[in-house]
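Of the protein chains in this complex, all but one are displayed in their positions.
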Amino acid sequence: MTIIDSNEITTAPSPAQQMRRRALRHWGFLIGGGVLGLIILMAVLAPFFAPHDPYAQDLSQRFLRPVFLGGSWEHPLGTDHLGRDYLSRLLFGAQISLTIGFVTALISGVIGTTLGVAAGYFGGRVDTIVMFIITVRLSMPVVLVALAVVALFGGSLTTVVLVLGFLLWDQFAVVMRTSTQQIRNQDYVTSAQALGCTTTRIILTEVMPNILNNLIVIITLEMAHAIILEAALSFLGLGVQPPLPSWGLMIAEGKDMLFFEPFLITIPGIALFVLIFAINLLGDGVRDVTAPENRN
Amino acid sequence: MEPLLSVKNLRVEIPVGTGMLKPVRGISFDLQKGETLCIVGESGCGKSLTSLALMGLLPKVARRSGDHLRFAGQDLLGLKERQMAKLRGQDMSMIFQEPMTSLNPAYTIGDQLTEGMIRHQRVSRAEARDRAAFLLEKVGITAAASRLTQYPHQLSGGLRQRVMIAMSLMCGPDLIIADEPTTALDVTIQAKILRMMKNLQAEFGMAMIFITHDLGVVARIADKIAVMYAGAFVETGTAQQIFDAPTHPYTKGLLSCIPVPGKTERGARLGAVPGVVPSLINGVEGCGFASRCPMRQAACGSEPDLTDRGAEHSCRCVHDTDTLRNMEWEAA
Partner (left out) sequence: MSDDIALELSDVTKIYQISQGMFGGTKPLRALDKISLQLRKGEVLGLVGESGCGKSTLAKVLLGLEKPTTGNVRVYGQPFGTHDRRWIARRIQPIFQDPYSSLNPRKSVREIITLPLKVHSVGDSSSWDKEVAKMLDLVGLPQRLIDASPSQMSGGQRQRVAIARALIMRPEVVICDEPTSALDVSVQSQVLNLLIDLRDELGLTYLFISHNLAVVEHIATRVAVMYLGRVIEQAPAARIFDAPKHPYASALLDSILTPDPALGVPDVNLDGTFPNPVDPPSGCTFHPRCPSATALCSAKRPEPVEQAPGFVTCHLHDPEIQKELT
């Protein structure tokens, strides 16, 4: 057989190369990823970095100011109402916020993706049932349900993660359902069916790789969402319980001194803001880098 | 006679990441009143951007330039967007390929048909609706008056394309530009719509620029044909000249690719034009077709001009007419 296309030389870069090139040019992706990476690093290395034990109280050293407000380097970010080192609590607090973000996104991601992909792929009755479950879930106010559950079972890190994980899957389900519907009508899915591939194989190798980018975007959004909700619950006293150094709890504990020592609220507040901002930047970046045609 | 549309050296340039994309590289033609010009070419040859450039509907990043683009005595290149908008729909109108997406699903057929006329010609709503019903009947839609209150989703693809054609005729334009108007339709409907368009043209006397890749359609409706390749016309002539005495190797190659019932032997191998279109980023070095041409030689390194090969017939090739006429594509 003649090779007709012999002079059709593939000079176009491969998708992986293109993606790398776009990633290296995308400021939001680089900054978001960089800042998030830094926070993760600090959280992981908190036991080595932290100048003090975050739980060690010293009532004689209460409300010391941070170094930029005239404090000493002994406690660079000052101390709280029990005399605990604020920098150490902030670093260990990052562990809690990130754990909550990751674990919640993992639980809700598994639930939501399973429901969404099943609804999108099988359609018909499965879709009707999943849509009904989503509607039921959407009619439940997250904060109120979380409050009720925590009030019933008592607040703890585990409760908060489980409650949020089982509540925040709706976005996953909705987005994964739509993406799967788009992919399942592609001829390569039909072609895999015509090859006799099992449904599991089709979903794992034909559908999932093509909806992965959307999944990553939702994961980042829901991580941010979970971290904020944890802070809110902890602030209300129904989330993580003292003496764990959650950022939300730190804000709650500082609120009594709002007018006298505003740094107690400002420091964890800024930390929370920077973390959420970085995650959102990264999420937007992932979307732009993986599927630039979907940018609007 | 002063032509209705005279295009000289029209160019379109679009800045892209790695340089300047030049999808239309200096095309020129004249179109008389009532004439049909078919621009034929494969995907990526620049034919659709040419039509958008003529209508002034290019995307914002694209730049249009040229020596002149004279339509009914005025040069469109210098016109402001507001003046251009007045011309569009009134004196020149466009029909797109996809009848599904060119109609707004939120408005009735009647609203969409009359909108342009009410805006351009300041006629009353009732007058515009009368004209719309008249034209719907002209394009072969039964119960025209009742169709005016229907929404696009209530019509089939063929009917929607007829509505689009009626819409393009509302203000009695002198020029219609149709970009693959029948490609998405079934063959029987395609034949009916093409026939109807030719009849309407005979009745109203407008000129048409018809953009398509379908050589069968071109042969049946064109007065003049321009074969476009890599952003430039490689051969222009009357329909007879292009089909009966093609000159440019690309034209000959294209014609050898399509099976012709009654001429091509059933099941025999068809001709082929191997290779791909050159990249149009930063322009093309030399003859754009050289990389695929069986007759290429050293002289093809610089781009040849479109030269006369008989009355109204021209071809962009370094070889002389006789050599080209005798050239044959080997079956691939």
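Some points to look at:
To keep things simple, chains are lettered A and B as they appear, and every chain counts its residues starting from 1.
By our rule, a contact is a pair of C-beta atoms (placed from the backbone, for glycine too) under 8 Å apart; a residue touches a chain by one contact, two chains touch by 3 or more.
Every value quoted in this text rests on a predicted model; they were computed, and no experiment measured them.
The missing chain, though absent from the display, is touched by one residue of B:A145, B:C257, B:I281 or B:M295; that residue is B:C257.
Across the entire complex, the residue among A:V35, A:V67 or A:C197 in touch with the chain not shown is A:C197. Within the whole complex, the absent chain has one touching residue among B:D186, B:E285 or B:D320, and that is B:D186. Along subunit B, the points of touch with the absent chain fall at residues 42-43, 156, 158-159, 186-192, 194-195, 198, 213-222, 239-240, 242-244, 253-262, 264, 266-267, 269-274, 276, 332. Annotation for subunit A: contacts to the undisplayed chain at residues 1-6, 8, 10, 12-15, 186-188, 190-197, 201, 206, 209-210.
Here, only the chains that are shown with their structure count from here on.
Centroid to centroid, with C-alpha atoms defining each point, subunit A and subunit B lie 51 Å apart.
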